[in-house]
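Here the complex is missing one protein chain, while the rest keep their positions.
Moving on to subunit A:
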Amino acid sequence: MPRYQATLLIELKDGILDPQGRAVEGVLKGLGHPVEEVRVGKVLEVVFQAENHLQAEEKAKAMGKLLTNPVMEVFALEALKELP
């Protein structure tokens, strides 16, 4: 079965205060970077097997949903590629 690598991006929802992002933002600003806003999220790279690209996409989205807390987070399937 083909192997796929999915890149899942998990972020806090818009409107939820992200103190970690604020701290990073403060440091960047302090170093003179003209930063407007920073928000910190998580990137998960998942390698798994699937029959085809379509099934791989379904599986990746199901895993993203499982690993996200919908109260405070949203996820996006950033990339999906077949591995050699």
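Here is the rule we go by: contacts are C-beta pairs under 8 Å (C-beta built on N, C-alpha and C of every residue); 3 or more make two chains touch, one makes a residue touch a chain; residues count from 1.
The criterion applied here is as follows: contacts and distances are computed from a predicted model.
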item: Protein name (UniProt record) of the chain left out of view, among "Simple sugar transport system substrate-binding protein", "3-phenylpropionate/trans-cinnamate dioxygenase ferredoxin subunit", "Phosphoribosylformylglycinamidine synthase subunit PurQ" or "ABC transporter permease"; value: "Phosphoribosylformylglycinamidine synthase subunit PurQ"
item: Residue of A:1, A:23, A:62 or A:79 touching the missing chain in the full complex; value: A:23
item: Where the unshown chain meets subunit A, residue by residue; value: 16-17, 19-20, 23, 42, 67, 69, 71-72
